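Each chain you see keeps its place in the complex, though not every chain is here.
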């Protein structure tokens, strides 16, 4: 019933971490060069729109991480393979950090464009709630000492929180909000100029690499921690 | 009549452990009494604030009494004997939901028109508020109960529970203050019923260990 | 009709750790089983598994050759009294009994409940102002409400004085005579008769 992850797998992860870290750094350098120097300023917003390259991928991956968390929880209930719970446990703090980045960069961006740091519209509020959901998930692991119980409770919570994801995603369509409706991530052709799309895509790729690197590090730690606690038990 | 008995049992318990029916209503009035003090606003705007405050008061009174749903029975061991009675857990959970709603929300619903009088709320507005509350408050009770079942064994942290519950109350709040949304609220209540039933049943199984 | 409870090759796992294993025994109507063993050897866990609270076990538990699943219909045949006394501290004994009656759907005469363990004299006292032994007796009086075939008693003798242990003994005898069976755990040199003794130390993985 326990980890089917052999020891050499940890070594593989171990080997990939530095490679991925370097790749992340490289992609970020390229992406930031494009974003800051090699792309045109927006005709309306001027240079302030360059925050987009930081904000948008962070927001996307904040949502993606939570979706991944929820699906891992569901998979755990279905297959009862504890690795799924470790996935969820590993991704949670990373997602929380991305959420904070999206919130902070969004706020910084909001000042020049909307004239305010923060507004109480549906997208922004539901994003704030997402942060609390991450926090609740993380806290549950700490609040319950019995491991089996903590696994079940936090997995339930992780699934419940998923309701918020479509709310964040579609809040801009359902309610009139200040926030930009989907311009890039539309199903049809994106309504954004190619000169902006390129740096955005590179940045998105950099974020993805960053996410994977962090995830592997966290996952490795979780596995080792579990090994320690099981060693204690025996 | 098994089900009925279980509800009566919970209502008796609520009643024995102090006259809760009056308490819940007084709580509403007390929260409303705070408004004029806390907001230096003109009496006209009270009217504007009224339904918002009613919703906040009802959310709070549910939050403040969540411990009564499962926690107290869990701590003193009564949950055990309920769980191995002949009732299916789902029914037990339903009964708990219903009795908690009755002992907590009905008094508030009755108190609302009286409170409305104090704040010069028109009869029709009052009626809308009451209808919305009737449609929405069950859902809030269900969700609160489910989360409190889920967190039964976690370190004594009423705040922690609250933090999970409040975000889930936001949809109720949004539609609650909108006079035309009673049907949406009813839908929300129904969805939360199903969700809460499963969550609670599952959690009670877990904590019976 | 006689009833039969079989435990086959039971292994109990709590918090990812195996507590005991290879436990096999059988109980029939009119029998009393005593479970002893060191602290932490799994007496309480065993009783809670049989009662249906703990579902994380390996092996089989059969009641009248039917497998026991968690919290299913069969469960009404079991009654568990453990350390948590299932009493509302702030209600009177009478009110507590009333709440039980609702749960067990009976309108059994109050004397039949208060008689066996002699709790009549503090019927209208608050539970919070009872002594430990008195509280335990009230808690054990729940056994008299409604028929259930298997009594599972976790350390029922604790806090009871010698007289009250005898009262409990005759309550159990009466239950067994009516076709019931009783499994109880205890660590003291106690005064209750039993038909079979199970020493958990033989199965525990301490």
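The first chain written gets the first letter, and so on, giving A, B and C; residue counts start at 1 in each chain.
Just so it is clear, contacts are C-beta pairs under 8 Å (C-beta built on N, C-alpha and C of every residue); 3 or more make two chains touch, one makes a residue touch a chain.
A quick note: this is a predicted structure, and the numbers were derived from the prediction, not measured.
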* To do: Indicate the composition of the complete complex by giving a copy number for each shown chain label.
  => A x1, B x2, C x2
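Note that in this section only the chains that are shown with their structure count from here on.
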* Given which chains touch which, is the overall layout a line, a ring, a star, complete, or other? -> complete
* To do: Please name the chain that ends up farthest from chain C once chain centres are defined by their CA atoms averaged.
  => A
* Any idea which two chains share the most contacting C-beta pairs? -> B-C
* To do: Please report how many Å separate the Cα centroid of chain B from that of chain C, as a whole number.
  => 36
* Averaging only over C-alpha atoms, locate the centres of chain A and chain C and give their separation in whole Å. => 51
* **Rounded Å distance between chain A and chain B, as computed from the means of their C-alpha atoms** => 34
* To do: Enumerate the residues of chain C that touch no fewer than two other chains.
  => 56
* Asked: Which chain B residues sit where two or more other chains touch them?
  -> 209
* Structure fact -> Interface with chain A, chain C side, in the complex: residues 15-17, 56
* Structure fact -> The answer for chain A against chain C in the complex is residues 146-148, 230, 233
* Asked: Within the complex, which stretch of chain B touches chain A?
  -> 150-151, 153-155, 157, 160, 163-164, 167-168, 170, 195, 199, 202-203, 206-207, 209
